[in-house]
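Heads up, one of the protein chains got dropped from this complex, but the rest are sitting where they should.
First chain written, first letter: the chains are A and B, and each begins at residue 1.
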Amino acid sequence: MNALLRGCTVLACLGLGLGLAWSMLELPPAPIQMPGLVASHMDQSGVDHPVTAVLLNFRGYDTLLEVAVLLLALLGMLAAGTTPLHASSFKEAPMLTALARALTPIAVLVAGYLLWAGAFKPGGAFQAAAVLAGAAVLLRIAGLLPSWTTPADGLRLALAAGLLVFLGVAASGLALGGLLAYPPEWAGTLILLIETSLTVSLALILAGLFLAGPDSRPPEEQS
Amino acid sequence: MSTGLLYAMTGVLLFVLGMGGLFLRRALMTKVLAFNIQGSGAFLVLVGLGQRSGIPDPVPQAMVLTGIVVSVAATALALALIRRLADNDMGTGDEP
Partner (left out) sequence: MSAWLDPVPWLILLPLIWATLAFILGPRRGGRLAMAGLAIQLGLAVYLATQMMATGPRVHSLGGWGAPLGIDLLADGLAVAMLLLTQIAALPLVIYARAYFSASSTASAPQWEGAPRRMVPSDQFWPLTGFLLAALNALFLSADLFNLYVTLELLTLAAVGLVALGGKPSQVVAALRYLLVSLAASGAYLMGVALIYGTYGTVSIAHLTPLIGTQPPPAIWLAGGLMMTGLLAKTALFPFHFWLPPAHGGAAAPVSALLSALVVKASFYLVLRLLLEPLAPMAEAVSWLLGLLGAAAILWGSWQALATRHLKRLVAWSTVAQLGYLFLIFPLLAPDGLALQAGVMQAVSHGLAKAAMFTAVGVLMLATGRDTLDGLAGVAGRLPLTIFALGLAGVTLMGLPPSGGFLAKWLLIDAALGQGQWPWLIIIIGGGLLTAAYVFQVLRQSFLTAPESTHFQPVPRSMEWTAFMLAAASVLLGLRGVEWIELLAVV
């Protein structure tokens, strides 16, 4: 790319930034105020934390599609092809192994807490799953967890279970008048059901994005 | 200027930095990083501008959580494809 084009790109980005910043300065207050609207519906949402209520109830459909997006990332990776990753590709490291062994139970505990806490304070399935997946990555690096190239039957079921449960709950809402409609008295239980199954599946998907990673070593080292 | 607006301004800065990086940098890894910076900028604007009056708004916060997961997924796929590419280069580069 030549210097002139680079200069123009820099100028365009600069102009866009200045324009955006300027346009925000004198905005009048928004005509629709969502905080009040959300607060007035909290008692029907089944949870006590407004973000969780928006995420899993008011705008639960976004979350449903987003779980599919995450599963798709793994599918795309499998479609492009993976090659087996050897347990020995990471050097023996006694400290790392000990650390992984010590941290994993704590990670499981923290994930459980985050899942439970999501109902009334920041937390929830995604946070819990991220912690679990982090533990899996650590175990993998320490050589304590095997990698896989194509998920076996049971693993595929576990990877997709969260989405399947979510879809099932969403569809049963149709009986009540709308996709994803929960009866207020059942909303808390249903959200917990969705969040729990999502935690397992999302943790496996996130971990899978690392564990199923293609091997970057030259082929002669592969046996 | 309210705190929310300050966040939004920072978001604009990150957004254009990321945008510039996506256009100007050639290395694939840098591009993926630039995309993440650009996305973070948009998230900050979404949260910051929505709360410029000082009242916390759960709706953009939930949207940003959704957006973060989406961009994690996209980043993972991009990284996997980049590794697949590196894999292929190594696998076939030295062979006749």
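Note that in this section a contact is a pair of C-beta atoms (placed from the backbone, for glycine too) under 8 Å apart; a residue touches a chain by one contact, two chains touch by 3 or more.
Keep in mind that what you see is a predicted model, and the values were worked out from it rather than measured.
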Fill in: Contact partner of the left-out chain, one of A:9, A:97 or A:149
A:149
Practice prompt. Touching the absent chain in the whole complex: find that residue among A:110, A:144 or A:179.
Written response: A:179
Discussion item. Going by the contact rule already stated, which one of A:68, A:96, A:130 or A:144 would touch the omitted chain in the full complex?
Written reply: A:68
Item to complete: Touching the hidden chain in the full complex, which residues of chain B are there? Just list them.
Response: 8, 11, 15, 18-19, 22, 28, 31-32, 35, 38-39, 41-43, 45-46, 48-50, 52, 59-60, 63, 66-67, 70, 73-74, 77-78, 81-82, 84-85, 87-89, 91-92, 95
Worksheet entry | For chain A, the residues touching the chain missing from this view | 16, 19-20, 22-24, 26-27, 30-34, 37-38, 41, 57-62, 65-66, 68-69, 71-73, 75-84, 149-150, 153, 156-157, 159-160, 163-164, 167, 170-171, 173-182, 214, 219
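Here is the rule we go by: only the chains that are shown with their structure count from here on.
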Worksheet entry | Rounded Å distance, chain A centre to chain B centre (Cα mean) | 15
Discussion item. Going by the contact rule set out above, which residues of chain A touch chain B in the complex?
Written reply: 1, 6, 9-10, 13-14, 16-17, 20-21, 24-25, 27, 29-30, 33-35, 38, 50-51, 53-55, 58-59, 62-63, 66, 69-70, 72-74, 76-77, 80-81, 83, 126, 206, 209, 213-219
Item to complete: Would you mind writing out the residues of chain B in touch with chain A in their complex?
Response: 5, 8-9, 12-13, 15-17, 19-20, 23-24, 45, 49-50, 52-53, 55-59, 61-63, 65-66, 69-70, 72-74, 76-77, 80-81, 83-84, 86-87, 90-91, 94
